[in-house]
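Other chains of the complex are left out, but the ones given are in their true place.
For clarity, chains are labelled A and B in written order, and residue numbers in each chain start from 1.
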Amino acid sequence: MADLFWPGDDRASDHFTSESFLWAMVDVEADWLGRPLLVPDELDWLSNEAESGGNPVIGLVELLREQAPEVHRGLTSQDVVDSALMRMSEAAVVALRQDLHAVITRLAELAATHRDTPMVARTLTQHAVPTTFGFRVAAWLTAVLDADDDLAELDFPDQVGGAAGTRAAMVELGRELPPGIPRWHTTRAPVTRLGDALVGCTDACARIANDVVTMSRPEIGELAEGSGGGSSTMPNKANPVFSVLVRRAALTTPLLAATLHLAAAQQVDDRADGGWHAEWATLRDLVRRTLVAASQTDELLTGLRVEADRMAATLAAAGDAVLAEQRAMAEAAGHRPEPSYLGDAAAYVDAVVARAHSTVESTAEESQ
Amino acid sequence: MADLFWPGDDRASDHFTSESFLWAMVDVEADWLGRPLLVPDELDWLSNEAESGGNPVIGLVELLREQAPEVHRGLTSQDVVDSALMRMSEAAVVALRQDLHAVITRLAELAATHRDTPMVARTLTQHAVPTTFGFRVAAWLTAVLDADDDLAELDFPDQVGGAAGTRAAMVELGRELPPGIPRWHTTRAPVTRLGDALVGCTDACARIANDVVTMSRPEIGELAEGSGGGSSTMPNKANPVFSVLVRRAALTTPLLAATLHLAAAQQVDDRADGGWHAEWATLRDLVRRTLVAASQTDELLTGLRVEADRMAATLAAAGDAVLAEQRAMAEAAGHRPEPSYLGDAAAYVDAVVARAHSTVESTAEESQ
């Protein structure tokens, strides 16, 4: 579906489209019914109907009853919507982690390759001390690994509580009750935890993109995106477009996750009067933008050009100034400055790379 | 376009759809060219292309050059995107104000009708002193009038600056320069003011909806939505669905407007590296949700049932307690309590209703 407002949106494929939402809701109803249901093709009609009931389930059940009059018995609208959101979320997180693992693999290679590539460290925009590009990449990698860890912790519970969570209708119908206590109509940790974890991903991707837009400034020139984006009027331009678009995402996602928390904090009675309804589109946008950002980060890294000569030249030009700390420390220690001033940077790179391999491998094993 | 995630979305019609965006951009290019251009029908291709350049203009210009090789000369992508956003915004604000004026008219009638309908005032959820329902409606009306005032102040400037705002290409081409100083590539007040004004509208609509969901609780029963929304499992339910959906919007729009400010505060150089790109979808969602909320508020008020008897009964039942302040004041003043305790509530209603009439009439005159 074309979206001129969010370039790259199609990278999120059909995750959290209205069609997917419909499929997921039918899937929930079919599982509850115990047999397959055809997905109605009246999406426009359902969309219109959704307003009068406040959610799309009432219209959907009306349609599904033509196939199976006993559909939805014992459930409430929120059971179907929430379960469908969770199923779509689980599928999206699986896809997201695949992209993140591609990013992790690529970063691990990059960090290892540039484990000893010297460059100047910068703090508050100014030259600080020597470092290596591998050390910088290890920082990027740490951020992505942290984000992936949080995704790995997520649960995607079904919601099966009936009208007010008591499962009264199920008992009345004589159905076997689903095991376990989780019914979370008004306690939204499954949604807010998901939102928080997704923002962690765009934080990590933006961490990388910020460095790329900075280091690809022509005056710095230590990195460049593979092809670069063109201009509508300037033939000379090669813009760091993927980085720009990743940064874009990360400016918006923290506020989407905050919206999920605000909605959670509005829960009242046995179903919220607005807070619940605010979640659906917010979660959709958050999921899709995170998927797009992760995929763009992967492509950004695939094409990334590292100008090691330029890094070395800048460090050389920075000269003695960036060794001022070393001189002070050597003087304090009462010896001449050591020939190198990189501390345990290489060991850090090795450790982060090892963590990356462990993450990718253990996930690969789990999914076998 | 069906949207199961935001019930009622179709009330925003084709404002800020990708198709409208395309039309508006072609409109901008045609105005600059000085003759009409056909709107290309390659929306999907444009959407894909938009990523490589970071915005949809580069692909569009490529298509339009088949019709007119001299299209876009002197402009930059941002000129076209920003001008198109402003044109779409102006159209949306015209439509929004029509809905708000319908709301204003309806509220003015309601306030006048219930100018002297007694009810109990509530502060911090508890019974306070006597008031009238007309006074309450006058408060709703004030909020909507304030919001409408802010919309009336907005400007929707074109953006015509060329590659870096200097209009160098226009001078090179020998074009007559557009008059005036406004070129606002990196100074985003036109966008943030629009965002702030739109949030003012959902604030005002939610102010009404909050009272409706509260006062239509069965234990209070002083208001009811006309038809009410049904339930997927409980035949007895009549939910205040419009109010719930309006409240939903107002939980999300403040964070969208904040995103526009964050993006504005990221402006750097002669075009931002992410801040600009974050605006487009954010503004779309903000505009469409505000349009939907205003329209739903109008329909909510159209069907609103006012239970004056119930209001009177609650006030009567509250009894002496809500006159405790009056007794204290009368004692302080050294006289017996006055028979009424409504202050200048009626005068307030009259004044707000007069303001409403003045607003609606002056706008009607301007649009003639």
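Convention: contacts are C-beta pairs under 8 Å (C-beta built on N, C-alpha and C of every residue); 3 or more make two chains touch, one makes a residue touch a chain.
Owing to the predicted nature of the structure, the values given are computational and were not obtained by experimental measurement.
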Whole-assembly copy number, given 2 chains displayed = 4
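Keep in mind that, in the parts below, only the chains that are shown with their structure count from here on.
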Key: Inter-centroid spacing, subunit B versus subunit A (mean Cα positions, whole Å)   = 30
Query = In their complex, what parts of subunit A are in touch with subunit B?
reply = 2-10, 16, 18, 21-22, 43-44, 46-48, 50-58, 61, 72, 74-77, 80, 162-163, 169, 209, 213, 227, 229-234, 239-241, 243-252, 255-256, 258-259, 262-263, 266, 273-275, 277-278, 280-282, 284-285
